[in-house]
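Note that one protein chain of the assembly has been removed; the remaining protein chains are unaltered in position.
The chains carry the letters A and B, assigned in the order they are written, with residues numbered from 1 in each.
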Amino acid sequence: MTPLLKVEALSKSYGAHLGCADVNFTLWPGEVMGIVGESGSGKSTLLNCLAGHMQPDTGRVIFDTRDHGPRDTVTMPTPERRWLARTDWAFVHQNPRDGLRMNVSAGGNVGERLMAVGARHYGDIRAQAEDWLGRVEIDARRMDDRPRAFSGGMQQRLQIARNLVTGPRLVFMDEPTGGLDVSVQARLLDLLRGLVQRLGLSAVIVTHDLAVVRLLADRLMVMKDGRVVEQGLTDQVLDDPQHAYTQLLVSSVL
Amino acid sequence: MTQYNFAYLDEATKRMLRRAILKAVAIPGYQVPFSSREMPMPYGWGTGGVQVTAACLVPEDTLKVIDQGADDTTNAVSIRKFFARVAQVATTEATSAASVIQTRHRIPETLLQEGQILVFQVPIPEPLRFLEPRETETRTMHALEDYGLMQVRLYEDIARHGEIARAYAYPVRVEGRYIMDPSPIPKFDNPKLDNSAALQLFGAGRECRIYAVPPYTRVESLDFDDYPFTATKAAGQCCAICAAADSYLDEVITDDAGGRMFVCSDTDYCATRVAAQAEDAA
Partner (left out) sequence: MIEISEVGKRFVLHNQGGAVLPVMEGASLTVAPGECMALVGASGAGKSTLMRMIWGNYRCDEGSIRVAGVELCKAEPRAVIALRRQSLGYVSQFLRVIPRVPTVQIVAEPLLAQGVGEDMALARAHAMLARLNIPQRLWGLSPTTFSGGEQQRVNIARGFIHDWPVMLLDEPTASLDAANRAVVLELITQAKARGAGILGIFHDAEARAAVCEREVDVTRFTPARGEA
């Protein structure tokens, strides 16, 4: 089996300030990896470098593309990287406003990725959008409403539908449950877990919420000051933390 | 008028414009930036079209200028007189007699021929402008053919109105590559852009952009498979003057009691038909 994502010696600095340094890991198909760490630990920088939103200073991010096998997404031409971003990759932002078009209807939001890869049949696009709205538990009657009229939880679910409609193989999530009420978080987690399992998705989830990774992630990476201090099986890292920082993090949970 | 260089602009400026035009012709549908000059007319009155026309004109040219299809409206008359004075070129109202036609918001009904140049006045050259306000981003989208958003706009129209509700400035795809704003021509005229024998040039003065559709270029109006593009005009109406059923019609209000008539927007086409009918009758 070929790894879906292989990250080698990835580093990114902002001038003198370190973003993340010397990150290495391999993600296999169907695996969900969590990245935890406090604010400023470099986890979002890392995620943005992985998803092609940011150019790392050094290192390789090798993704197993559908058509051409493993390719370094750092050095690949921008059009190819953008193509990946709207086909094989998905990116769920913490704030749905960053990931949705707020002045486009829910149906249009879901349909955009389909149209971006060439779908030109209105009826088919609409049927697929409706199907996906159903899967994220949004009433089909809200299809022509704009996301402005939706609650935060609905917006986040819409963002997920919009991302998953093209059948991506790798989903990047940046604090997907941040900013939501606890009850809404649980529903979203349940939904994400079901989708990940049913679709066999691989995912990289950045969060500072250990409960989120406990429920969603198979594996866990702990970052501090731009470096990975510990990684392993999620329950092993959480139940038997080895590094001083991880022990502190785990023992700090209320 | 010896105070002015031929066709008003100095030769260096015309050379700059011609370079931009050549580049535009080489990359059909691509918006080429150019250094737009102050012209003796306000923005929005065709400064882009006038500069392109000035760069194209040679003394042997015959110029026709139309505004919304008409040769006799203020804008058309002013621009025609302007070039008659500063370039001393012949002018005409007959589409078939013109070598250069500057137009605002119409394509003539008479089929254009090889060797003719049609110059469009363009207010907003960027078809993605109202979908994505950042020019840096729209340029990237063009570069990467990232056109899903344009289709989303059409999707939204159908979802809201049951059809693609754009009657003019209907977006097109040029030679299967760039998405282009055809200027605010009615979508009735869109099919005339396709595979035209004439060279079609587009000038946006305020926005400093020139783009082009070379002769015999494929120009497709965007649509959905199940909601195909249709070129529409006033349904079921004929021209009240020449009885044409195949031309684009203007609605003219004739009194305060709701009276109205539909007439050809292309005045030359209408007049030519009326003359031919008179000849037949005689």
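As a working rule, a contact is a pair of C-beta atoms (placed from the backbone, for glycine too) under 8 Å apart; a residue touches a chain by one contact, two chains touch by 3 or more.
Please read these numbers as outputs of a predicted model, since none were measured by experiment.
Trainee: Which visible chains touch the chain that is not shown?
Mentor: Missing chain, whole complex, touching shown chains: A.
Trainee: Which residue among A:Arg187, A:His208 or A:Arg227 touches the omitted chain?
Mentor: Checking the options A:Arg187, A:His208 or A:Arg227, the one contacting the hidden chain is A:Arg187.
Trainee: Determine and list the subunit A residues touching the chain excluded from the picture.
Mentor: On the side of subunit A, residues 28, 31, 183, 186-187, 189-190, 193, 197-198, 214-215, 218-219, 232-233, 235-236, 238-240, 242-244, 247-248, 251 touch the unshown chain.
In the analysis below, only the chains that are shown with their structure count from here on.
Trainee: Using the average of all C-alpha atoms in each chain as its centre, how far is it in Å between subunit A and subunit B?
Mentor: 46
Trainee: Which positions of subunit A touch subunit B when the two form their complex?
Mentor: Spelled out, the residues of subunit A in touch with subunit B are 78-79, 82, 86, 101, 104-105, 107-108, 111-117, 120-123, 125-126, 143-144.
Trainee: Where on subunit B is subunit A touching in the complex?
Mentor: These residues of subunit B touch subunit A: 143-149, 151-152, 155-156, 158-160, 223-227.
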